[in-house]
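Worksheet: the structure to be examined is printed underneath.
All protein chains of the complex are present and in place, except for one that has been dropped.
Showing subunit A:
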Amino acid sequence: MIVDEHSRRTNIEARPPGFVSGLLRLRRAPWEMVATILIGAGVVMLMQPLSIDLYGWSFAVILGGTAMFLVVSHFPD
């Protein structure tokens, strides 16, 4: 758990970083969330009946999301 100076003085545990600050500080949870959204979006693009262009890009999106997931799962908590 991250404890900042104010929290140490007041003996209160700090909250975990927010989504954007977690992304900027290369924390695992928010980046895994981004990778998960990419994979999910890619699967939807692969199977949707609306646009063949979206279907054409689906594999690249899934591959990108999966590669990202593999990398960011090694980021610190």
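Just so it is clear, a contact is a pair of C-beta atoms (placed from the backbone, for glycine too) under 8 Å apart; a residue touches a chain by one contact, two chains touch by 3 or more; residues count from 1.
To be clear about the criterion, contacts and distances are computed from a predicted model.
Note on the omitted subunit: UniProt lists it as "Carbohydrate ABC transporter permease", one of the names in "Putative cytochrome C", "Carbohydrate ABC transporter permease", "DsbE family thiol:disulfide interchange protein" or "CbtB domain-containing protein". In the full complex, subunit A touches the hidden chain at residues 32, 35-36, 39-40, 42-43, 46-49, 52, 55-56, 58-59, 62-63, 65-66, 69-70, 73.
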